[in-house]
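Working notes, structure below.
Removed from the display is one protein chain of the complex; every other protein chain stays in position.
Should a chain be cited, it is by its letter among A and B, assigned in written order, with residues numbered from 1 in that chain.
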Amino acid sequence: MKHLLKKIAMLAVAGGIAASAQASPEADREAFQNFYKNRFASVPMEEYPNGVYSIDPVGRENWEAIEEFPPYEPFIDEGQAMWEKPFANGKTYKDCFADGPAIAGIYPLWDKKNGMVITLPLALNKCREANGEKPLKYKKGSINDILSYIAYESRGQKTNVIIPKDDPRALAAYEKGKKFYYTRRGQLNFSCANCHLQNAGMNIRADRLGPALGHTTHFPVYRSKWGTVGTLHRRVTGCNKQVRAKPFKAQGEQYRNLEYFLTYMSNGLELNGPGARK
Amino acid sequence: MQNKMIGYVMILAMLLFGGLSTVQAADGAKATNPEAAKVEKMIADADKARKKAASVEGEWRDVGKMLKKAKAALAKGDYKTAKKLAAKAKSQGEMGYKQAVAQKDLKMPSYLKY
Partner (left out) sequence: MTISTKLLGIASAGVLLAGQLALAPVASASGPSMVEEGKNIAFTRKKGNCLACHVMAGGKAAGNIAPPLGAMQSRFKSKAELKAQIADATVKNPETSMPPFGRHKILSDAEIDKVVEFVWSL
């Protein structure tokens, strides 16, 4: 009898774990956002798009000073010129993106036809290739100009990632991204969550670890460390390298699914890119 | 004496053929030196371990670099360095595989409350 009770208890525990490992995206997002609400009780939800500066008053002062003369401004201007300049065939980006340039809010999105997550950089390159132009590189270079322009024009839109219910592959992609987020990697054995969830708000050496909530709202980002604007996938590449894991390909399946999951976690937060960071 | 000859041939080959020379020197060394063959096998095994880790998305950052360096050391005839690097790369390949496989099933952290 005792044995049976123990077994039932064990099953219940296992059931509990399974429940959160396979929870619905909405339940995931609630748990995710509640974690930060509990940890940083005085920080309103609208602050999280400001990243680490939502929880680091000292860093925030410097950041606010930087934002008075935004270092990403020239990139926005360059991007606008790119947006308006016709391709060799006479067409422009506008022919691909009728609602453009303020289109950041709909990405990343699930592409049912191709069965994959489409991010904004990927969509931009698809447009270029369809018009006979060379694709842009996904981490550095002029892709950041046009991304800066689109991000700027999209400011104020709300993160609203949709996982369509009519295609189970969309949920599977989300689940893969979620798995990636919580998996320890590299010789140093860190998951994304170790630093940006579990230890958010703590200092690693003299640097404060930023919350994951809001991580996706402000890309592309001008990083003082880079001295230029870079993409989200460039930043994630850096994270993976820091834990001594081999990074994956920018815009490859792993990072696209990760972006799908991570952006979903910030659903409801305002887009405020391009951003400026240390 | 024979070693000296090989050395001269290597230098000459390097001068004459540039990039090609390393490959030829390594091949030459392999033919005459069982040690070189052994190191080559170690590097190949390490590369297998690296690929196995990559197949489960568990490859570590420096394994590829170590193997490159090991190959360069082998080409120069520095077997000691090449062996050390190959062994380290293999061990890191195995650890990366193990790490990924141990987390095959997603386990949500307890600090997230559902």
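Here are a few things to note about the model shown:
In this text, a residue touches a chain if its C-beta (ideal position, glycine included) is under 8 Å from a C-beta of that chain, and two chains touch if they have at least 3 such contacts.
All of these numbers come straight from a predicted model, not from anything done at the bench.
Across A:F35, A:F190 or A:Y264, the single residue that touches the chain missing here is A:F190. When the missing chain is restored to the complex, the residue among A:K134, A:R205 or A:K225 that touches it is A:R205. Annotation for chain A: contacts to the undisplayed chain at residues 187-190, 194-195, 198-199, 202-206, 209.
Contact between chain B and the absent chain runs through residues 91-92, 95, 99, 109-111.
Throughout what follows, only the chains that are shown with their structure count from here on.
Chain A meets chain B in the complex at residues 17, 19-21, 23, 27, 31-32, 34-35, 175, 178-180, 182-187, 189, 193, 197-198, 240-241, 244-248, 254. Residues of chain B touching chain A in their complex: 54, 57-64, 92, 95, 99-100, 103, 105-109, 111-114.
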